[in-house]
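With one protein chain removed, the remaining protein chains of the complex are shown where they sit.
Note that the chains take the letters A, B and C in the order they are written out, and that residue 1 is the start of every chain.
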Amino acid sequence: MRILYFAWLRGKVGTGEEEITPPVGIATVGQLIDWLKTRSPGYAEAFAQPGLIRAAVNQEYAKLDQAVAASDEVAFFPPVTGG
Amino acid sequence: MRILYFAWLRGKVGTGEEEITPPVGIATVGQLIDWLKTRSPGYAEAFAQPGLIRAAVNQEYAKLDQAVAASDEVAFFPPVTGG
Amino acid sequence: MSVRVQREDFDPGAEIARMTEGRTDVGAVTSFVGLVRGAAGDGSAMTLEHYPGMTERQLSAIEAEACGRWPLLDSLIIHRFGRLNPGDRIVLVAVASSHRAAAFAACEFLIDWLKTRAPFWKLEEGPGGEHWVEAKDDDDDRADRWNKSS
Partner (left out) sequence: MSVRVQREDFDPGAEIARMTEGRTDVGAVTSFVGLVRGAAGDGSAMTLEHYPGMTERQLSAIEAEACGRWPLLDSLIIHRFGRLNPGDRIVLVAVASSHRAAAFAACEFLIDWLKTRAPFWKLEEGPGGEHWVEAKDDDDDRADRWNKSS
């Protein structure tokens, strides 16, 4: 599974992009976040405030209960500030 | 008094601009219109439908009860269609 | 804040660029360009008549009203007169502000008010001859919106 981090999330987790293999049982965006938080204090801090995190699966906005699979591109980022 | 006519009013009265001296007692835009209507069938036709006439005195929109004087520039025209 | 009434065409891009040139306080520029519609070569040209003097005065008054209602950094109205063909530009309204909400509101206000207050009249050439375009109730309604709340 390809995971992307943008803006200040990238700084906190320490990378902009990584390939990971989540443990069996990680089936949704929410479960993925819960597992990522256990990987290091940086990850825990990045995802500490769920209200500040937006997720996308395969470049479409996704909610916490959306399914994720090994072949997906999953991205996490703060609320957007373009324009 | 200088009187200007625009768009189809000009066609009906037969001129775009004229200098006139209204009779004593013509003191408002409304009285001026009533007098102009008596000048010829063309004038009568031009002012036949009051709802289709807009007036300006010295280049500012004016209502029927607005005062007019000999030195004024008075204009009559249909509702505007610019833009 | 400026107003131009002219027979010649104008360049919207050059006018918009001029509004922001050398300044860094403008966050938003909105613009509206109105054009003559009609199938090319179908004879649907038109002639725009206006009231020289009163036109400029009314456009300036409309601009002043917009500046009183919104925090604008600059505004521009250019309106053509004379004979125009389908595809020709008629009018440009452009507004610069720090923020987009004011820029959008003022730009739409200016064209709505211009349509009901600026002394221009369209004489259209059609297959059946010339006719003066009638004012639209819809334009009055759009202009009236600005008299309601806020």
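Throughout what follows, contacts are C-beta pairs under 8 Å (C-beta built on N, C-alpha and C of every residue); 3 or more make two chains touch, one makes a residue touch a chain.
All values derive from a computational prediction rather than experimental measurement.
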{"item": "Omitted chain - touching chains that are shown", "value": "A, C"}
{"item": "Contact partner of the left-out chain, one of C:R7, C:R83 or C:R100", "value": "C:R100"}
{"item": "Residue among C:M1, C:A17 or C:A64 touching the omitted chain", "value": "C:A17"}
{"item": "Where the missing chain touches subunit A, by residue", "value": "4, 6-8, 56, 59-61, 75, 77-83"}
{"item": "Chain not shown, touching residues in subunit C", "value": "11-14, 16-17, 20, 22-40, 86-87, 98, 100-101, 103-104, 107-108, 111, 142"}
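What we mean here is this: only the chains that are shown with their structure count from here on.
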{"item": "Euclidean distance of C-alpha centroids - subunit B vs subunit C, Å", "value": "27"}
{"item": "Centre-to-centre distance between subunit C and subunit A (centres being mean Cα positions), rounded to whole Å", "value": "49"}
{"item": "Whole-Å separation of chain centres (CA-atom averages), subunit A against subunit B", "value": "73"}
{"item": "Numbers and ranges of subunit A residues touching at least 2 other chains", "value": "none"}
{"item": "Junction residues of subunit C, two or more chains touched", "value": "none"}
